[in-house]
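Missing here is one protein chain; the remaining ones are kept as they sit in the complex.
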Amino acid sequence: MMERPDRKRVTSWVVINTVVVLYAMIPVLWIASLSFKDPSTFTDGSFIPRKWTLDNYAGIFENDDFVRGLVNSIGIGLISTFVAIVFGTMAAYAIARLTFPGKRLLIGVSLLIAMFPQISLVSPLFQIERALGLFNTWPGLILPYITFALPLTIYTLSAFFREIPWELEKAAKMDGATPFQAFWQVIVPLAAPGMVTTAILAFIFCWNDFLFAISLTSSNAARTAPATISFFTGSTQFEDPTGSISAAAVVITIPIVIFVLFFQRRIVAGLTSGAVKG
Amino acid sequence: MTTPAPATRRALTEGQRSERRLGLWLCAPAALIMVLVTGWPIVYSVLLSLQRYDLRFPDDRAWVGLSNYAVVLTNEFWWSAFWVTLVITVISVSIELVLGMLLALAMYRAIVGRGLVRTVVLIPYGIVTVAAAYGWKYAWTPGTGWLAAMLPEGTAPLTDRVSAIAIIILAEVWKTTPFMALLLMAGMAVVPEELLRAASMDGATRWQGFAHVLLPLMKPAILVALLFRTLDAFRIFDNIYVLTNGSQNTASVSITAYHNLIGGLNLGIGNTMSVLILISVAIIAVVFIVGFGTAAPGSGR
Partner (left out) sequence: MAEIVLDQVTKRYADGTVAVDNFDVRIAEGEFIILVGPSGCGKSTTLNMIAGLEDITEGELRVDGRRMNDMAPRDRDMAMVFQSYALYPHMTVRENIAFPLKLAKLDKAVVDEKVERAAALLDLTPYLDRKPAALSGGQRQRVAMGRAIVRSPKAFLMDEPLSNLDAKLRVQMRTSISRLQKSLGTTTVYVTHDQTEAMTLGDRIVIMRAGVIQQVGPPQELYDHPRNLFVAGFIGSPSMNFLPAEVTGDSLRTPIGDIPLEGRLRRAVGGRGRDIEEAPGEAPGEAPKEVIAGIRPEAFEDAALVHERAGGSFTGTVDLLESMGPEKLAYFTLDARAVVHSAHLEEVAKDAGSDEAGGGFQLVAQLDPKSGARRGEPLRLWFDCEAVHLFDPESGENLTERASG
């Protein structure tokens, strides 16, 4: 008697789950499918490739602009993330643990920046960076990326720091640790999961950015992969850029999929911790 | 609450003073970067908006007071962009709230495959917006797309204003609903399970339990999620850039400002638009925080 409703519930959940999976995956599978289509079959409108090929991938990796864009994306993303995490950790620790004047101001400023429309910053930065010679350079993108990643890191990390019991630091002090030793040997190892999570979120932000990347660059010197893709014209490879764009889109999606698969739990925790506990 | 400054200062012990010092030093780099990269540009943006400054005619540069604002605010393209942005924001955030709630319930309550659902949902969140936007673009391109193939022969949805905006909303909703759902799920997790059980013991149906117990208790989380998503939707850029690049009057305010700035190289007008967008965002934030009583994260402490 008990089995039936249970089985019914399981079945309905399987249906719901399937809907969710289809929702999330179909657009991704579609672009992947396009990327494997032979150029001659682009216009068949079929969801599944009728003629498979890897030429589109071969093509984009022969394209210097795209490879350069990937290098830029990775380099700029890693540097921005690293700096944001280092500065964000310091600020988040101070916010979570110490009393000092200006604390609320800092929280307020980072909240403002989190809500800030990027375009409002692009306009003046465009001019300022040209004047300072930062236009179309790595630092020219790294600086705004750090700025917009900082509120995220500060919020997420201070939520993580608050979960570490106060007494552990006191214990470390009593055990003979200097404030730095207490921070480095006790707090950081415990906050490491939170820092990894935050780093992933910050990296995803930098990796995803498009507006700064197309506005503050003018060549492949600093242009990141998403911006590079939008400049694909097809003249380098095929007449039609559909194949290269799809292949490039898949390539820049892969790191995200990997992060998500490995760090699902952490990413969910990171995205929600700042929002709920504040 | 706070004691007068002189009294506090005198009462400070060495430990408190060193704590203050440490706090300020730890925050200094983050604060410095944030202020340098946003503070000065905002001021500079306001200054530029008060000038006639077109990079194609740099010699023509002059202070013109508020006339740029007059130009923009009487321009039909600006208002078109403004209404398009507003429509996209309102519709997409509304759909996201409903879909996001369903998705959150699915993620939170699933009895099988919970991990799978939670993982797969992160893909739209994480994917590069531009990459996904190209997927949608090709899907709706006649001849190429599997979605276009389902439409009657000869329709090109991306070349018609209404259907193009609908597709933009679809792309936006698909990408950002998971984020909404995660925030809502976090809000759900805070509501004690016993309350829902108590409601069902009190004779509430599932729907009543949801509407009268869960929803009211989730209100703070819902408001925060709405605030963040509304501000985010208002600055929509990537999807429109790829899908239509603003043609057929589908430009958002961000797209319009970008075109004036990077395409038109008109710094005066571009910055005027930037300032106006900033003001709009500020108004939205104030409405949420003051009007709806949204607790800004971090203000609770």
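Lettered A and B in written order, each chain numbered from 1.
In this section, a contact is a pair of C-beta atoms (placed from the backbone, for glycine too) under 8 Å apart; a residue touches a chain by one contact, two chains touch by 3 or more.
Since the model is a prediction, treat every value here as computed from it, not as a measurement.
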{"item": "Absent-chain contact - pick from B:Q16, B:S67 or B:S200", "value": "B:Q16"}
{"item": "Given A:I48, A:A131, A:L168 or A:A221, the one touching the chain that is not displayed", "value": "A:L168"}
{"item": "Residue of A:I26, A:L112 or A:L190 in touch with the missing chain, whole complex considered", "value": "A:L190"}
{"item": "Identified contact with the non-displayed chain, of A:A177, A:V196 or A:V257", "value": "A:A177"}
{"item": "Interface residues of subunit A (partner: the chain not displayed)", "value": "165, 167-168, 170-178, 181, 185-186, 189-190"}
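Please note the rule applied: only the chains that are shown with their structure count from here on.
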{"item": "Inter-centroid spacing, subunit B versus subunit A (mean Cα positions, whole Å)", "value": "16"}
{"item": "Touching residues on subunit B, where the partner in the complex is subunit A", "value": "16, 19-24, 26-27, 29-31, 33-35, 37-38, 40-42, 44-45, 48, 103, 106, 110-113, 115-132, 134-136, 138-139, 143-146, 148-149, 174, 178-179, 182-183, 185-187, 189-190, 221, 224-225, 227-228, 231, 234-235, 237-238, 241-242, 253-254, 257-258, 261-262, 267, 270-271, 273-275, 277-278, 281, 285, 295-301"}
{"item": "Subunit A to subunit B touching residues, read off their complex", "value": "9-10, 13-14, 16-17, 20-21, 23-25, 27-28, 30-31, 34, 42-43, 45-47, 87-88, 90-91, 93-95, 98-103, 106-111, 113-128, 143-144, 146-147, 150-151, 154-155, 179, 204, 207-208, 210-211, 214-215, 225-226, 229-230, 242, 245-246, 248-250, 252-253, 256-257, 259-261, 264-265, 267-268, 271-276, 278"}
